[in-house]
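Note that this complex is displayed minus one protein chain, with the remaining chains in position.
Letters A, B and C mark the chains as written, and numbering starts fresh at 1 in each.
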Amino acid sequence: MFSYFRKVFYHETDKMAIVHHSNYLKWMEEARVAFLEDIGMPFEEVEARGIGSPVVEINVKYKKPAAFGDEVRVDIEISKFNGIKFEVDYTILNAKTEETLTVAHSAHCFLKDGAICSIKNEAPDYYEKLMAAVK
Amino acid sequence: MFSYFRKVFYHETDKMAIVHHSNYLKWMEEARVAFLEDIGMPFEEVEARGIGSPVVEINVKYKKPAAFGDEVRVDIEISKFNGIKFEVDYTILNAKTEETLTVAHSAHCFLKDGAICSIKNEAPDYYEKLMAAVK
Amino acid sequence: MFSYFRKVFYHETDKMAIVHHSNYLKWMEEARVAFLEDIGMPFEEVEARGIGSPVVEINVKYKKPAAFGDEVRVDIEISKFNGIKFEVDYTILNAKTEETLTVAHSAHCFLKDGAICSIKNEAPDYYEKLMAAVK
Partner (left out) sequence: MFSYFRKVFYHETDKMAIVHHSNYLKWMEEARVAFLEDIGMPFEEVEARGIGSPVVEINVKYKKPAAFGDEVRVDIEISKFNGIKFEVDYTILNAKTEETLTVAHSAHCFLKDGAICSIKNEAPDYYEKLMAAVK
């Protein structure tokens, strides 16, 4: 499992004085990018090879809010991968208290020239790296 | 059912040249605020009465992307309400072609003084309005 | 002069319970896009012709805050244009009270194939439209 750490930014709060719920999707993306870099698949390189990877589904359960001044930790792992679609699990915690704030899940496909592609055919090296990372 | 219309803003796009997936949560919130105003429950008034309504769950299925230059329509309705929690269904379409872009769902509770409250007890007028709006 | 109207969105507020100052730049961009469409130069068409128009300078004086529940009006006009660079003046007001919230200014150039270009040479029709719009 990979952990991504991040301070809460002032500009991420809303008038309830907690982090606006849309920002958790941004943290999930940041954690995904850091995780992919960690397994040798930096996303700027993925894109430079003409491969995109859009989000096809998001689920987030908000349990406790994060606030300005907090540091959060995003625990991330690939839960499923079949060569076409990969699915990711996230637990977002307060880095200090280790309280769980949010539990989330996302699913992604790969695109080449605007069409869904098999990463196994398109980029076997990435296929190996992702498959090795499945929990 | 209530429909909320909205042009896509340039600042909502990302380097894939489509709307960043986190922005759909913002459109859902905007549609919710417009819907609540439509049923006589403007959210600034809800908050002025000391009642909050945080998001407890979000699910989004991304089917087709929206792009700069598009206008979107968010069809919104309350799918469930039990006096404590309410759930909302959304279909986000291209306003012109009527193609479905995204199908989404959210769940919300009510807070008074930081604790979950029964809106039936706390604000019976809002309870009536929400109950009348359940599809 | 052109006026762009816009409700304040909940997600634009921060923990001071006012609109986060970065969002005024987004409203300025939205007003610019609406203004360009109004003078027959929709920005999606500009970009489709291979012409970009990045921001080169921004100045904003924040006088009074906008809050959730407010509607704002952005009065916008081109203050200078020399065929290469255009400059834009903005006054952001509370649409109801007409109080001035923010006074702002931006400057922009045009790009073709990544290099600054003369819009007079590159797109004489746009040159005419912008020149006719200078206050």
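As a convention for this text, a residue touches a chain if its C-beta (ideal position, glycine included) is under 8 Å from a C-beta of that chain, and two chains touch if they have at least 3 such contacts.
Since the model is a prediction, treat every value here as computed from it, not as a measurement.
For the chain left out of this panel, the touching residue among C:26, C:85, C:112 or C:129 is C:26.
One of A:2, A:43 or A:127 touches the chain omitted from the figure, and that residue is A:43. Contacts to the hidden chain, counted on chain C, fall at residues 15-16, 18, 21-23, 25-26, 29, 47, 52, 54-62, 65.
One chain is missing from the display, and on chain A it is touched by residues 9-11, 26, 29-30, 33, 42-44, 47, 68-69.
Annotation for chain B: contacts to the undisplayed chain at residues 10-11, 13-15, 17-18, 20, 22, 68.
Just so we're on the same page, only the chains that are shown with their structure count from here on.
The angle needed to superpose chain B on chain C by their Cα atoms is 180 degrees, rounded to the nearest 5.
One finds 34 Å separating the Cα centroids of chain A and chain C.
Put simply, the C-alpha centre of chain A and that of chain B have 24 angstrom between them. Counting partner chains per residue, chain B has residues 26, 29 touching two or more of them.
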